[in-house]
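The complex appears here without one of its protein chains, the remainder shown in place.
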Amino acid sequence: MNYEDRIVTAFTACAVFWAVLGMLAGVYVAAELVWPTIDIGLPGLSFGRLRTLHTTLVLFGFGVSGLIATGLYSVQRTSHVRLFAPGLAWFVLYAWQLTIVLGGASIMAGWNAGKEYAELEWPFDLAIAVAWVSFGIVFFGTIARRKMEAIYISNWFYGALIIVVAMLHIVNSLALPATLGKSYSLFAGAQDAVVEWWYGHNAVGFLLTGGFLGMLYYFLPKQAEQPIWSYRLSIVAFWAFVYTYIWAGPHHLHYHAIPEWVQSLGMVMSLILLAPSWATMVNGIMTVSAAAKKLRSDPALKFIVLSLAFYGLATFEGPMLAIKSVNVFSHFTEWTIGHVHSGALGWNALITFGTFYFLVPRLAGAPLYSARLANIHFWLALAGIMLYVLSMWGAGVSQGVLWLSLDELGEVRFSFNDVMAAMKPYYLLRFVGGFLFLAGAVLMAFNLARTFAGRRTVTVAPPPAHAARGLA
Amino acid sequence: MNFLSLHRKIERHSGLLIFGILVVSSIGGLVQVLPIVLDDSHSAPAAGLAVYSPLELEGRDIYIRESCSTCHTQQVRPLLAEVKRYGPYSRAGEFAYDRPFLWGSKRTGPDLARVGGKYSDAWHQVHLLDPRAVVPASIMPAYPWFAERDADQGRTIAARMRTLRMLGHPYSDEDIAAAPAALEGKTELDAVTAYLQSLGRSMQGAPQP
Partner (left out) sequence: MPARFSIFSLVKVLFRPKAAFETLATQEPPATRVFFGFALWIGLLPPLFAYIGTMNFGWRLGVEPVFLPQRTVFAISAAYFVALLLGFLTSAVIARWMAVTYDASQSLGRCFALMAVVGAPLAIGSVIHLYPHAFINVLVLVPTLIWSMYLLYRGLPVVLHTGPNRGMLMASALIAYLLVAAVSLLGVTVALWGSGLGPLIGT
């Protein structure tokens, strides 16, 4: 039986759709920080709700759809077997997209659980859990049915994504419903804070890092036509990664009302985390370098390789910001926002874009509609990211130092309002950066749509079973 | 059996892989998170901490609805400049009745942990309806619908208080029964103002550093 790839096409299309819509929401809220009245009095467009919509759409719409698309594509090919329970996979598609659509609408209407990156209320938490478990069944079922003896490393990362995010989501969403759209967290105050950032940091760790590393480990060697540079390094890096990331959450709570030992432990583990993070980056860079002689000029590869550079930046900046003497300045400022977006745009979005530029022509059985547009996209994306990150670094460091500045009498020197007003030009520059990034994404959507136009997903058969490599 | 040969087994057995991931990823939470959650000292209310009144609770739930935590924190750090600017630094016991916690992660606007009593009700009302009327350079959104909507339009205050009581908040039967009447004639504006005025009050009168 052939691989089930129509589901990959469907999830890819959804991912591209949510990328554009989610980034549009992002650009809109960036504009609201410059021109606050453009919410035109509509509660649904109000900054607080729209920002929540933005994070929900980009993380759970774009990010998850992209991960499921690439996960289902790669698990079949690394297992040499057709997807397990394709009907269940289609259920996941519809259930997930419906959850995002209705969930997004609920946020605009004011349903909000009040915890960052977990704002969807309890009915959606349940729906997410059902869809997620179903995805796990399809994914691990395919692995269980594999014709290859060993489970390839990309599947370890996607697997860790599935298992750990399930654990995090279930615990952090524990709440008692009061009405259909309102629940109260099981945890309160300081305890809730520790649980939330155990979840929040590891949502970054396993969704935005782990899952996308799975993407990297499959699509990079595929593109480069070269196996991963060091297998041993990948094993050590994987387990160190899964172990260490979980501890880093409290670096979001430095100088907060939680025990000192928890803060310090979070800081130390965040620093240790640099090692497994960079081990993977090195593995990726060396893999591509080894293949350097035989590469064709390919926009997809440009995106994936540059994403590794931003991965290196973000996974270095994170531990650095976790150091208390740096965190004193950076906490609560725009620097954090800059860090988030160097990772989200520079790593997650770029590697997904590169993967889609590789994947969609293969799904369509046709070459990419325009390599030139893809190259323009590359420069729009890079310019957008640099404008975004550097304006936020400038703003963040300014805020940090100005908030802490004392005069000669030892009193605070600058009023909060004055510092806030000084941020406006940076917000404008960030809006421009985000706009450029969105423009590039729109070009990509057009390019991929034209590549696929009028075609059906190509069907491909797994290679014939090899008695020597196969399972008994 | 060395590490590599153990791993040969794990990567050939999906059940072992799943189990391994589950165990390894649980350790951090078990050591770091679980003790905090089980230790009551982190959830014990500070002396003098009052549970949220129905009006304040309604205001808090509106604050959450509008995602005010996106721009406003509620956590004064024990740093000299911060304490000078906002007041005494935040202690865990002040947040015993905060479900969920609203410490926030970003200060686009000022920290609100000690805003209670700093401005009059009238100031808050003008500010919430149009921030630029009192702070010309403000980028805060306006909330004109607060004045147009009655507090607890969905008539759910009793259900919400009952749920909180199940979670340990000290609401009596009389408190819950009297709640709808307490919100009679109030708008969302009154509720949010009341909530803001409640912030940090348990520490009022505490010595400055």
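Quick notes on this structure:
The letters A and B name the chains in turn, as written, and every chain counts its residues from 1.
Please note the rule applied: a residue touches a chain if its C-beta (ideal position, glycine included) is under 8 Å from a C-beta of that chain, and two chains touch if they have at least 3 such contacts.
All of these numbers come straight from a predicted model, not from anything done at the bench.
Considering the whole complex, the residue from A:F310, A:Y369 or A:F431 that touches the absent chain is A:F310. Here one chain is not drawn; of A:V8, A:V58, A:V262 or A:L402, the residue touching it is A:L402. Within the set A:L161, A:V419 or A:A439, the residue that contacts the chain not displayed is A:V419. The missing chain lies against chain A, touching residues 281, 285-286, 288-289, 292-293, 295-297, 301-302, 305-306, 308-310, 312-313, 316-317, 320-321, 323, 325-326, 328-330, 379, 382-383, 386-387, 390-391, 393-394, 397-398, 400-402, 404-408, 410, 412, 414, 418-419, 421-423, 425-426, 429.
In the full complex, the hidden chain is touched by chain B at residues 79-81, 84.
Please note the rule applied: only the chains that are shown with their structure count from here on.
In terms of their C-alpha centroids, the spacing between chain A and chain B amounts to 26 Å. Interface residues of chain A facing chain B in the complex, by the touch rule stated above, are 32-34, 36-37, 39, 41, 43, 46-49, 51-52, 110-116, 119, 140, 143-144, 149-151, 156, 159-160, 163-164, 167, 171, 176-179, 182-196, 198, 232, 235, 239, 242-247, 249-250, 252-253, 255-259, 262, 265-266, 269, 328, 331-333, 336-337, 399, 403-406, 410-412, 416-417, 420-421, 424, 427. Touching chain A in their complex are the following residues of chain B: 3-4, 7-8, 11-12, 14, 17-18, 20-22, 24-29, 31-33, 36-37, 42-43, 61, 64-71, 73, 75, 77-82, 84-85, 89-92, 94-110, 131-132, 135, 137-145, 154, 156, 159-160, 162-164, 166-167.
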